[in-house]
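Of the protein chains in this complex, one is absent; all others appear in place.
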Amino acid sequence: MQETLFLPLIIALPLLGFVILGLSGKRIGEPAAGWLASLLVLGSFLLGLVLLLQGGARWTLAEWLPGIPFSLNLDNLSGVMLMVVAGVGFLIHVWAIGYMHGDPGYSRFFSYFNLFIAAMLVLILGDSLPVVFIGWEGVGLASYLLIGFWYQERVNADSARKAFIVNRIGDLGFLLAMGLLWSMFGTLSISELVEKVEAGGYSFTTLTLAGFFLLIGAIGKSAQVPLTVWLPDAMAGPTPVSALIHAATMVTAGVYLLVRHAFILHGDGFLAGLIVTVGLLTAFYGALCSLGQWDIKRIVAYTTLSQLGFMFVAVGVGAYWVAIFHIVTHAFFKALMFMTSGSVIHALGGEQDVRQMGGMRKYLPATHLHGLVATFASGGLVPLAGFWSKDAILAYSFEFGPWLWVLMLGASVLAALYSIRWYVLVFWGEYRGRSPSGRTNAHAPGGKAHPHESPAVMLWPNHILMGGALGVGFMGLPYVIDYKNFIEPYLTKAIGDFPHEKLPVVTEWVLIIISAVVAIAALWWGFRFFQQQMPAWYERFQTAALQGFYADAVYNALLVNPAKGLAELLFVGDKGLLTGFAGLGSLMGGLGGLLAKLETGALRFYLAGLLLALVLLLGWGVLR
Amino acid sequence: MIHVGLWLPLLAGLVLLIMPGLGRGFAIASAAISLGISLVLFAGYGGQGVAYASQTPFLPEAGVYYALGLDGAGLLLWIAVSLVVLLGVWIADVPVRFLAYTLMMQTGLLGIFAAQDLIFFYFFFEATLIPSLLMLWFYGGADRLRAIYTFALFTLVGSLPMLAAIFAVRFLGGADSFLYTDLAANPLTGQTASLAFLGFMVALAVKTPLFPLHAWLPSFHQQNHPSGLADAMGTLYKVGIFAFFKWAIPLMPDGLREWQGLLLFLAAFGAIYAAWVAFSAPDWKTLLAYAGVSHMGVAALGLFSGNGEGTVGALYLLGASMVYGSAMFLFIGLVYKRTGSLETSPVRGLAKHAPALYVLGMFLLMAMIGLPGLSGFPGELMALLGAYKVSPWLTFVAFLAVIAAAAYALTAFQKLFQENTQAQAVPDLDTREWGFAAVTVAVLLLMGLYPKLFTLYLEPLGKALAALFGGAS
Amino acid sequence: MIWLIASALLFSMGAYGALTRRTAILVFLSIELMLNAAALSLISFSRLYGSLDGQVVVLFIIAIAAAEVAVGLGLIVAIFRRRETTSVDELRQLRG
Partner (left out) sequence: MSVGLWEVLALLLLIGSGLAVVRLQNAVHAALALIANFLVVAGVYVALEARFVAMIQIIVYAGAIVVLFLFVIMLLSAASANVGQDLMPRLPWVAGLGAIGLAGLLTFAVTRFQPPANAPALGGGLPQALGPLLYDPEKWLYALLAVGFLLLVATVAAVVLIEPERIISATGHPAHPRRDKMPTPPMSEQKDEKAVVKR
């Protein structure tokens, strides 16, 4: 661990890009702006890699606020996240150079993109909770700006706003967690908190509450049940945004936060149960919704939800390293899935409805390959990345309770189904798109009749991601295959070692085989099923799923509209408040008016008063 | 130096009133010199206690001294006030006489923060009202008469109990004079303290403003000149938090103990209530008025916690909200200049033709809703940390405003700038406005990213107050 | 001593008259009676204390009463010219 000024530099590079592009992006122009942004992120990646290989780094600015240092910490955990964020982030940046080609807001896009990377890096590297919170809200801001990137359309602006507001509910949890931890331990530095929690001398119930607050924060950021609603709408942003922010990195920040605070969560039955419940619900909800969508990006968005649910379950059962492992593999295959979708959208001139697609394997062979790998990785086919991380989650779930394992197996069947559905609808069958007179779009000037393969700048990032989706799983093989895999000890060094009973070898093997077979079966069945005409029961299910099982409607009816109504009511009431004060004034006025009635103007009346006063005063003086 | 800094703006204002031909340049020069003096004073501050103290007998028989001095909080607020006045006279499109009143008001505000004698504090506290009323009277909207009535009545009626309490503090406390040092050495105790504190409470709650005595604020802002300059000055005039911190609590710590529960409740409830109400505000000024009430609720929550973090947070938030709140009003003045209206409901889509204006607005808005890294956050965080120790539930209630703030601010913002398929064609920032934007953004970032600059000096004050208040929590 | 009592009685009578009379002139007349009662008491005290100052003050009272009557009666005449009445019950323009 070295104190080094290079650590804040990792953050400063993309931040510099944000400033430069924000101030003079128009002059830099296309495509230099994109390359500049990408290279800065690459710089961060390389710098981070060097520091990580040197064994991590720290940087502290003491007393940023009274009692709160501004400290950054690059350890194995944040290092892995840094690799994912900067690495995958770089690839998506490059891909976006092609995707955003010709957009009037080209440089603005990359400026925001760099801002996001910077904020995300602050979130990851922050060692002091307020610093983490800077990143936490910073990514929220970047997400807001990017979802509403095409803010000319009301829908996009609305979605962006919704995302920000819902995220803020989570932020409130984070804030309260800070308040509670501060009042308990008098510090907000994570590394100090670790020591103080180990030292003991506090109420465990209170610590549970702190964990609960953190969980709320994580739920908001990772779009878990019940705060899922913003993520599908967030697809209003450009596709690279969906790939980077709403699949690979930002939404996993909640998981990262929980893993970072494993020392608080660990061994707490209540929190474990809660997290598992939330994760399970999200995994099923996301999967089921995904099966009903027609918008290609919303399909993928819901699959992301489902996968985030898996990660939460992993955290809940105490498999912290597995959660991070899944983040890594998920970052690869989900980014790949999104960017494949993006390539298809790009090829079709902005078309996003899968009913207007199909048969793409003929037109876009390279993209088809990417899609296929993404599908298999996401569906959990042996031996792709997704299989290994999901298998680890399943194994830990079995330790937690066989019932959980069964449920999780069900969720992974659904995962296989939605993956293959996406694949079949987009790439298989015949092209169902419109004739050349179809819609035209900025991304494909002229509205080409035939779908066209993407340029190299978009293909190469996908090639690399495909390699990742194929290969990264091997760094986390189960112990029965690779007794000491790479990632588990590497991460536990940073997370803290929470020993657990390893499953017997036979059980482990059985579980692996079952999960592999089930995945293959589900993929095959889905491949057949989604090519047919849909049966009626499926149509009905689809209608409900398309609306996200009416979650938005329920929220609007129960929360949003009453809140708005109450706001109106309070506004009127507040005006009434002033009237109330005015009423207080007229009360005094009325009292004065009553006194003024004595002012009759009749001379004799006044004289009588004089006489009365005289008698009284004299009487008081004389008889006293 | 401190005397020059205090009286120069008044002098400049009077000169400008007599010779309006000197124009805006003169006002800007005066404001710039003021800011310069504040910064020099800040740079020369030793970090402990009251610096630049001076005291001259004024009415020695009555124990009144013309005593000035600045501590960390006073310096922070001096800089904030001077900065906002400079920004205001720089950017606002108003008649020259308006600028003169602004400068005169600046002296009053600086005096409030520098006074070390309770009578002089009261004098400045009340005298500042005059230019404020004049601005409203000469340049207000059609329905200004009522706003003036409301504003003046709330302020004056509120101040009378405080005046009574001031004498109670001096004579029942047994101090020899109205000097701060003297009074603080003889604090009131017990029942007397709680009654006298109540007197201060009423006056200061009007100026904080605390629910439910905020009722004058919306009409005040609605009726003021659309340039936003008067509103900015009004924002600076929200000195309640400072006065609580500087006078009410040190002189009557028992009073705070007595009323702490009520005050915490009012602060927390006001924070969420005002944020919620702001959602339905029909125009930007009303929205900002309620937003201000909400923020001050949070600050008050921190201060009334009576511990070090809370106090630092409250003062920092006060200073920061002076800057971003005022800047927001001035910004809305720029919007008014372009659109001629302040209503929130119509879709205007200004971003299309005025991207720089949009970015500036985004910055200010994010600072206002407390985005970390911008000026609002450090104060909010410290207030939260302090308040949570005392009352977790009220903290929770107050910080629901975090969500509400995002809702009201972004909704109105979206209407104004986004959805611009049929955008109103408006000019983007000109050179003068660029200057305003650059300074504002720089200050917002500085305050957000390097709060230590000021908290370093606020921290001892917070500790002192916490020590005074003792572990009554 | 007896004149002090007489003065008290005269004063009370004057007050009674000022209240019961409805003509401005007679109200005024009653007030003169009260004034005179006060003067009587002053003279009595002057005698009792053996000081001439009381008598001087009574001289002033008489002089001022003359001035007062001149202005007062002038007012009554002026009012009567405009209002055709001297009733104090009907002259209520000073009501707030």
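The letters A, B and C name the chains in turn, as written, and every chain counts its residues from 1.
Please note the rule applied: a residue touches a chain if its C-beta (ideal position, glycine included) is under 8 Å from a C-beta of that chain, and two chains touch if they have at least 3 such contacts.
Just so it is clear, the structure is predicted and the values come from calculations on it, not from any experiment.
Novice: Counting contacts across the full complex, list the positions on chain A that touch the omitted chain.
Specialist: 582, 586, 602, 604-605, 608, 611-612, 614-615, 618-619, 622-623
Novice: Considering the whole complex rather than only what is displayed, give the residues of chain C touching the chain that is not shown.
Specialist: Against the left-out chain, chain C lists 1-6, 8-17, 19-23, 25-26, 28-30, 32-33, 36, 39-40, 43-44, 46-50, 52-53, 55-56, 58-60, 62-71, 73-78, 80, 82, 85-87, 89-90.
The criterion applied here is as follows: only the chains that are shown with their structure count from here on.
Novice: What's the contact topology between the chains, one of line, ring, star, complete, other?
Specialist: Topology of touching chains reads as a line.
Novice: Just grab the chain with the largest centre-to-centre distance to chain B, centres being mean Cα coordinates.
Specialist: Chain centre farthest from chain B's centre: C.
Novice: Calculate how many whole Å lie between the centre of chain A and the centre of chain B, each centre taken as the average of the chain's C-alpha atoms.
Specialist: 36
Novice: For chain B, which residues count as touching chain A in their complex?
Specialist: My answer: residues 150, 153-154, 212, 215-216, 218-219, 273, 276-277, 279-281, 308-309, 312, 349, 351-352, 359, 366, 371-373, 377-378, 381-382, 384-385, 387-389, 392, 395-396, 399-400, 402-403, 406-407, 410-411, 414, 417-421, 450-452, 455-456, 458-459, 462.
Novice: Can you name the residues of chain C that touch chain A in the complex?
Specialist: Against chain A, the touching part of chain C is residues 15, 18-19, 22, 27, 88-89, 91-96.
Novice: Within their complex, state which residues of chain A touch chain C.
Specialist: Interface residues on chain A, with respect to chain C: 596, 599-604, 607-608, 611, 614.
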